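Written out below as structure tokens is the structure these notes cover.
Every protein chain of the complex appears in place save one, which is left out.
Then we have chain A:
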């Protein structure tokens, strides 16, 4: 069942088109990524879905509610972590959770959330004294305080050091494990690859691709290479060239290079095993989402 349905969204700011026919849907329980460079329209898209902005055209349904018309009902059931929000410097962690819990009709127990997100020790600490990673934990806890069905996490790890980023990824996995549908906005390829079940790639206000991260890499990363050294003296070219996905096979003595697309490497490896052809130095050139983005938009991903 689709939790979020977005169809033909359009939005312009003073004549400049920011969103042009954006459509996607998010299924229950999945982590859905919205990926794109800065200024691509990611944040505008989620802000329309959250009901913070009104689109010029298009329809949005979140849990069957229209964010523009049913704003109050919607706010009870969604949790939001906004990009670049802060809390008052002197607000203590426990007070923040207690306060935000009071906003909802059926909130979660804020002490339980403190415990769950490792904030119990910090409950008397003021927001101004928290580290970047601690703040992120607090923001996620605040997004979950209303016991939402859907959470929106916008640029969760921007400005964090690599270690804190990894730790934050684990937090997102824990949110997913609780069965909360998650929409993750990011301009980090690795983050989306690691966390998301499906990704909408947004560039210049339109959805240029929508697939699983692996699917995006497989179908859009262009030809890939697989290299190995044969341990037996035989010509593998006739054997491999006809396999699905394989586009070319080069041989230089015992060194073989197979070119292909999609999941050809698995097929080739299976075939080699089937024929009991032993190989060594097996190497597959891993394409990344970054390559997929270049293939999709014809230009490098600039942050």
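Annotations for the structure displayed:
What we mean here is this: contacts are C-beta pairs under 8 Å (C-beta built on N, C-alpha and C of every residue); 3 or more make two chains touch, one makes a residue touch a chain; residues count from 1.
Please note the rule applied: contacts and distances are computed from a predicted model.
The unshown chain of the complex is recorded in UniProt as "Transport permease protein", chosen from "FIST C-terminal domain-containing protein", "Transport permease protein", "Glycosyltransferase 2-like domain-containing protein" or "Nickel-dependent hydrogenase large subunit".
Among A:11, A:42 or A:75, only A:75 touches the chain left out of the display. The missing chain, though absent from the display, is touched by one residue of A:12, A:52, A:68 or A:239; that residue is A:52. Across A:66, A:98, A:147 or A:211, the residue that sits in touch with the chain not pictured is A:98. Even with one chain removed from view, chain A keeps its contact list with that chain: residues 50, 52, 72, 75-76, 78, 80, 82, 84-88, 90-91, 95, 98-100, 102-105, 146.
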